[in-house]
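Structure record follows, encoded as structure tokens.
As you look at this complex, bear in mind that one protein chain is not there, while each of the others sits in place.
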Amino acid sequence: MSLPPDLEQPAGHDESRRTFLKQSSLLTALTFVPGPVVQAATNELDEKVAAAFEKVPLKLEVNGVKHKLSVEPRTTLLDLLRENLNLTGTKKGCDYGQCGACTVHVDGQRVNSCLSFAVMHEGKKITTIEGLAEGDKLHPMQEAFVKHDGFQCGYCTPGQIMSAVACVREGHAGSEAEIREYMSGNICRCGAYSNIVAAIQEVKNGGQKV
Amino acid sequence: MKEQAQNKQIGAPMNRVDGHLKVTGAAKYSAEYELPNMAYAVLVGSTIAKGRLTGVDAKAAERAPGVLAVITHFNSPKVPGFDTAGKDPSQPATVGGPLKIFKDDKIHYSDQPIAVVVADSWERARHAARLVKGQYAPEKHKTNLEAGASEAFLPTAAKKNPKHPMNDYQRGQADAYKLGAIKLESEYVIPTEVHHPMELQAITAHWEAADKLTIYDKTQGTMATRRDFAKEWNLPEENVKVIATFVGGAFGNALHSWPHESAAIIAARVVNRPVKLMLTREQMFTNVGYRPYTWQKLGMSATPDGKITAITHESIGQTSNYEEFTESTLAQTRMMYQAPNVTTRYRLVSLDVCSPIWMRGPGEATGAFALESAMDEMAHMLNLDPLEFRLRNYTDKDPENGKPWSTKFLKECYQLGAERVGWSKRQLKPGSLRDGEWLIGYGMGVGTFGAHRGAATVGAQLLANGTVLLQCATTDIGPGTGTVMTQIAADTLGLDPKKIRFELGNSSFPKAGTQGGSSTVNSVGPATQEACLALKDKLRGLAGASNAAFASAKKEDVTLTDGYLALSSNPATRVAYADLIKQGGDKAVMVEARPGPEGQQYSMYSFSVHFVEVRVHELTGEVRVSKLVSCADAGTIVNEKTAGNQMKGGAVGGIGMALMEAAHIDDRFGRYVTKDFADYHVPVHADSPAVEVAFVNQPDPHVNALGTKGIGEIAIIGVAPAIANAVFNATGKRVRELPITPDKLI
């Protein structure tokens, strides 16, 4: 994979550009309108014009699909997936990296998508729960979760499954205790832990390719 | 059931019908619907706990990019129902009601929403929300229950109605335990605990027309939510549609409508776009209820041979200053053990906090912590095995009202659980067992919850492709409602479950109660069964037009097979669905099932017992639950896989309650210092052993024809005291204030 060129200069928002936009606003031409109204209207329009310049370009590959996007730097990978790409399988459970519901794979590694800005993943490959199955064929971990009833409400499930797949790939599914420790970053408030561990053990012991 | 011979699905560990959607990420929760022109709303909370909002500086927010509106008390459109709600004479004003957002300038609790900011993206709405500044005239607040205990009062509903269950209860002599030779008197405290489902509370509100509202909402009751918002906006109920196809857990916190829902609906009206609002994890502490901080005192006396002579159980729970929240903290004490003298007293303290709301195993889980701990304390005083002590006080009829139990197989549960956990290893003397640095102890705790059943309606229809579609407004917050209803329908119809679809979570479907109080299968189960029977009868009638054998057949004899309607007694007698469809005519039924009079004749309860083995580190005081066996008498188990999962989940919830969960308020500010999952710990994988579950699985013939009694609540009730009792057995330390954190054991 070739890395994109470095972003030495801000491609997006910068104060001088915004100030320039403000000063050159079209509305300043409306000199016959009383001062305060112009001022208010100017501010509003300026903000809207300036906002368009606050986005930066971003190239990402999500579940094998290449995306060319324009995002605010403050957009997290999680919000990008859920709100911009309509990949709502990745869940928001806390937004602070404290629950694991937002777990996705970035270049094969499990991470909390809520705690990183999308722009920091320029050029990377993201896999979400929607990209795990091959067409209609569920991934063995998904099959095992269904079989062992590794969920109840289903909200933490995508994160649990993404984490479980990584847990096995990393070699951290050697024992029940090891699975429990290495899955502790994924909270299930319904408490389906016993069944989740059983599902992971089955996949691990079954020797299927994960 | 009459069709025992055909029973193939009820009792089978069928995989969930929505499992595929959940493991692929395709299940849509309330903030995940795509609507055109969506706007995003974020709440701004009060920084004071009590007083008045004198102003809101929203200038910076209004000017921030992408902001569509900043709505506050000062500019909010009038919500018509806010003026009329609460004036219903059947709902005395003193009992209060839900907070009416933006209606007035009163601040009732810290982080009460003072504004909602609407923008064209989450990022912009969140940023602008940070720019909104409230101006306040603060007043002195109260957030500490113990400091307010002297002002504890009997709930208004009880004052007005002497038969209300929250009234003081007395059987035999009042406070007779004080006269006993062998007696104990202990105080117990449970802190505020928060439901914290993994899905943050969220709503998408869409005014499809000026008088037509659709909301995608996290709710346990689509009908109740529809009623609430129809009332708020003075709309006919049919103009409000509530969709909750998937609910990412709730545990009680979506039993109530909350201010954020009203805020989103107001916002959608103001900006004239669909509006999505999702609470932050901080707001899940402050704005959607919790299990209330509760102080309890339990006095008990017993004879030397282990017969309880008297129990007095008192409880003071917290509520808000605008709503009287009550729960059945003392119910279990009145009916669980044979005791001639029982006194219970329930009181509330109003604090400047958000209203509590029932949290899994609601008051019973709180009460059981006191009762089941006290049982263990008394057994210890008597030098009796706590299981033996419970058996000596076992009740064969309900001592509260003298009625027979509809069914009670608690002794069978005791036996199942004791064997599985290895109870025989337990030593009477605390601190007797160890494994290296770890002290080992065993404990038990009992749970019970009413086998509640309400009315429910299910619609059933045969579709042209030979499948059956069932619909009901009930919700599924995780137990597997759609799955078990499919199983019930499959057995009743004789049809392959793959040919059946049970749709739920939509207020437009035939009506059902809220999913709560372990009542869904008890209520919707029989409605599903009866709807399927009615459908068979209807199809039989249609088939009778072309085949006389059907005309004279009983509906029970009719079965649906792949492609044909047939008679069970003679499968060769059959009519193709294609022919029925061609024939025309309505192939849909809608049936309401209501509870019968049995509820008056019997005391109906589910029962559970939880046995645990704990390991307590001798130096660090860390507690690990190494074994947990939960056994239940919950009537017929429709699906052992999903039911077992529910029991395991309750056990994990109980581990949280016992060992780590506590939300703390700094009373100086009236604000929570626990704000997220780093401060408020819920159990993680490493906290849970492989929970073992055993069901007695005996049908209760009186609750409904299926024989079910309910599982969700008894799964957690009694777990926390079982763990506390095991910790005592391991260490000799009795912890009466939850959670049992290391600092309390070193």
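Which chain is which? They are A and B, in the order written, and residues in each are numbered from 1.
FYI, a contact is a pair of C-beta atoms (placed from the backbone, for glycine too) under 8 Å apart; a residue touches a chain by one contact, two chains touch by 3 or more.
Operating definition for what follows: contacts and distances are computed from a predicted model.
Q: Absent chain per UniProt: "Quinol:cytochrome c oxidoreductase membrane protein", "Xanthine dehydrogenase family protein subunit M", "ABC transporter ATP-binding protein" or "PaaI family thioesterase"?
A: Answer from the UniProt record of the missing subunit chain: "Xanthine dehydrogenase family protein subunit M".
Q: Tell me which residue among B:196, B:675, B:702 or B:736 touches the hidden chain in the full complex.
A: Reading the full complex, the residue touching the unseen chain is B:675.
Q: Looking at the whole complex, which of B:323, B:633, B:687 or B:700 touches the chain that is not displayed?
A: Answer from the full complex: B:687 touches the omitted chain.
Q: Touching the absent chain in the whole complex: find that residue among A:60, A:141 or A:167.
A: A:167
Q: Out of B:148, B:180 or B:742, which is the one that touches the chain we can't see?
A: Only one listed residue reaches the unshown chain, and that is B:742.
Q: Residues of chain A in contact with the chain that isn't shown?
A: Touch set of chain A with respect to the missing chain: 3, 6-15, 54, 56, 72-74, 76, 95-97, 100, 103, 109-112, 114-117, 119-120, 122, 163, 166-167, 170, 172, 180-186.
Q: In the full complex, which bits of chain B touch the chain not displayed? Write them out.
A: Counting only chain B, the missing chain is touched by 47, 110, 123, 126-127, 130, 437, 617, 619-622, 624, 659-660, 664, 666, 668-669, 671, 673-675, 678-679, 681, 683-687, 739, 741-743, 746.
Criterion: only the chains that are shown with their structure count from here on.
Q: Indicate the whole-number Å distance between the mean C-alpha point of chain A and the mean C-alpha point of chain B.
A: 31
Q: In the complex formed with chain A, which residues of chain B make contact?
A: Listed in rising order, the residues are 15-16, 18-29, 31-32, 34, 63-66, 121-123, 127, 195-200, 246-251, 278, 280-281, 477-480, 641-642, 644-646, 648-653, 676-678, 682-686, 688-691.
Q: Can you tell me which positions in chain A touch chain B when the two form their complex?
A: 43-44, 47-48, 50-51, 54, 72, 74-75, 79, 82-83, 86-96, 98-99, 101, 128-130, 132-133, 138, 142, 145-147, 149, 151-158, 161, 176, 179-181, 183-198
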